[in-house]
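With one protein chain removed, the remaining protein chains of the complex are shown where they sit.
Labels run A and B following the written order; every chain starts at residue 1.
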Amino acid sequence: MRDVAIISFAQTKHQRAVSDINEVEMLMPILGEALDGAGVKKDRVDFVCSGSSDYLAGQPFSFVMSLDAFGPWPPISESHVDMDGAWAVYEAWVKMQAGKADIALVYAYGKSSPGDIRKVLSRQLDPYYLGPLWVDPVSLAALQARVGLEAGAFSAEQMAEVAAASRRNAKANPYAQLSGDAEVAALLSEPEFVAPLRKHDCPPISDGAAVVVLAADGAARELSEHPAWIRGFDHRIEPHALGSRDLTTSVSTKQAAAKAGVGDKPVDLAELHAPFTHQELILRDALGLSDGVSINPSGGALCANPMMTAGLIRMGEAANRVTNGEASRAVAHATSGPCLQQNLVCVLEGE
Amino acid sequence: MMGSERVAIVGTGQTKHQATNDGSIAGVVRQAAERALEDAQMSWADIDAVVIGKAPDFFEGVMMPELYLADALGAVGKPMFRVHTAGSVGGSTAIVAQDLVAAGIHERVLTVAFEKQSESEAMWALSVSMPFQPPMHAGAGGYFAPHIRSYIRRTGAPDHIGILVALKDRLNALKNPYAHLHEHEITFDSVKESMMLWDPIRYSETCPSSDGACALVITNEKGGDAAASDGRPPAWVKGTALRSEPTMFAGRDQVNPRGGQECAWDVYKQAGIAHPRDEIDCVEMYVPFSWFEPMWLENLHFAGVGEGWKMVESGATQLDGDLPVNMSGGVLSSNPIGASGMLRFAEAAMQVRGQAGEHQVDGVRTALGHAYGGGSQFFAMWIVGAEKP
Partner (left out) sequence: MSDIQLPERLEGVEPVRSIRTFASLTYQYTPGRAASRFLKEVERKRLVGQRCPVCKKVYVPPRGSCPTDGVATEEEVELGHTGTIVSFCVVNVPFMANLMEIPYVGALIQLDGSDIPIMHLIQEVPYDEVHMGMRVEAVWVPDGEISHTLESIKYFRPNGEPDAPYDSYKENA
């Protein structure tokens, strides 16, 4: 395996609705910022990969025009995934492992504001059985939370604690959409939104984008004093039908974590893509993270959840903290699909 | 940069392409996958990872369908990856799968690409009206017809070139049981007299809308050697390349895009090819409108600039010519959009493996699979060969 590291990260300030600029205008400044952060011009980038969704944009081939933000001329080696940008990092990492790129740039963007995100995400479901029912993702997550609460896997108090900690952490994150001090007792006294979930158990609806630059071997050492090395990387998927899964745990996260070697050495910090409070509890357990691990110091997806991007942001946030010495070994996680159907785990380490 | 593992294609599979496939989406992709596994003499359990590609999700009305298809494709508990790069997606999906093996991450990868255009109304899906963009007055044909006119203006190509390509591909399709169109009665005159849809493009010079899927089983050197010693020769990957350029910019050459030219040289260089016309035995290229064959012959350096149409006219690209193109009947005979690029890659591999049946070209050692997408701006190519690189 080649040594590949995240050497630069940039993101937008995430907002409920970015209505004055389009996707190209949203991406351009942070593409420049990420390249500057890596100390390279775009002509040194060997491979570009992006993540976004046509359904979110409400337009087929929506990613095509967005590429103009990078300015792919002369022609570049480039690919796109209709997945979270964390998987675009995976594709870039594979390309680097195959010896086809030394420097790669990955971006992702998602504007949920143009459509009704709960209706849009219902189009992810099995088109024959579930799709026609228009079940929305909050209802599915509520179903998962109920199963977990009834099974005693976690409590409403623990869920509220996750919300409070996330908002508190986000106070130090200038890019977060939500932040602040909240008492657990006060949160628990709020009305239920989609029972048993309260509003604070659910992610905000966000528009945002993010970029990372990856470099391999010598290029990483040349360009970064403290590269965040990718030491383990895997992703796994579970059955689509919720009835086929144990919703109180995350089997695919466990599988990916084992493959990525999460448990091989102590972990200091984890950025988990948990859009719902109970999902953070499920993920902490699946990843075997002990109480001492700093969880979502950025505030996580509960404080800014740009679709197709929130997973990539976890990788960037974790990498930044390895680079600045806050952590020596960090886990970044991304998820896709209803109730944590698909999960990606990446282990990042300093020297 | 470091080298990589050798990669072999040991299984290919596809559905019978047709206007409406009665199977479910899962059924269609699974049928192609099962055929590829059977060809590779493997079972679902042998597969380490699944890579799936398709064009816009609006075609079937399912957002990120890999989530729903995880079960049908035996991906549960495995990595499943979804690619979307417009029309080139079938090719770029196969490249992601081959990279996973080349990088040594997996030993056996299943890759699948599909489209079920009948599930929604494709014209609708492609024509979501965007309020701030200039109005599109004529669909995909209307977009590409001016580029074809520019090609004709530049090269002085005569009108019948497009007809010759259409006739050749449709006759080739008669030898391919999986092809969507089987037009037994087709003649030069019937193509010539078909309706001029988007002048200079006639009805018979355009591709159909198809439901269909394609799948490949890709393995490392060990897997390729095992298949070979079992009397099932693999196709070895000798090079892969991707290129993208902007949809429109001042002075963009849409007839002979630089991205395609550079992608071709990149993949030839990896395969050690200096003279593609002499060293490549046959080509499956992405030709949705017949005039794209002469255009791509130049873009891929098989003919000099302005000479592509002469190569067509000479018969060089016929099944018995010195560089057969689209032996399977190509996109002009079957167009399940998301799968169309992978079908080019698969058919190239089938030729190298001597598996193409009635449309097999004798003695193929090296073949090119080519896909493009968007406004002639995304390119994906691979070279496969009978000999281990």
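Everything below uses one rule, namely that contacts are C-beta pairs under 8 Å (C-beta built on N, C-alpha and C of every residue); 3 or more make two chains touch, one makes a residue touch a chain.
What you see is a predicted model, and the numbers here were worked out from it, not measured in a lab.
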item: Among A:25, A:150 or A:264, residue touching the chain not depicted; value: A:25
item: Touch with the omitted chain, as defined above, among A:110, A:127, A:232 or A:338; value: A:127
item: Absent chain, residues of subunit A that touch it; value: 18-25, 28, 31, 42, 55, 57-59, 65, 68-73, 111, 113-116, 119-120, 123, 127-128, 131-132
item: Touch residues of subunit B, complete complex, unshown partner; value: 22-23, 27, 30-31, 61, 123, 127, 130-139, 141-143, 145-147, 149-150, 153-154, 195-201, 246-252
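Quick note on the criterion: only the chains that are shown with their structure count from here on.
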item: Approximate Å spacing (C-alpha centroids) for the pair subunit A, subunit B; value: 33
item: Subunit B - residues contacting subunit A, complex; value: 1-4, 24-25, 55-58, 60-71, 75-86, 92, 95-96, 99-100, 102-105, 119, 125-126, 128, 130, 241-247, 249, 257-259, 262-263, 374, 377-378
item: Subunit A residues within the subunit B interface of the complex; value: 1-2, 48, 53-55, 58-61, 63-65, 67-68, 71-83, 87, 90-91, 94-95, 97-102, 120-121, 123-128, 131, 216, 234-241, 244, 251-252, 255, 336-338, 341-342
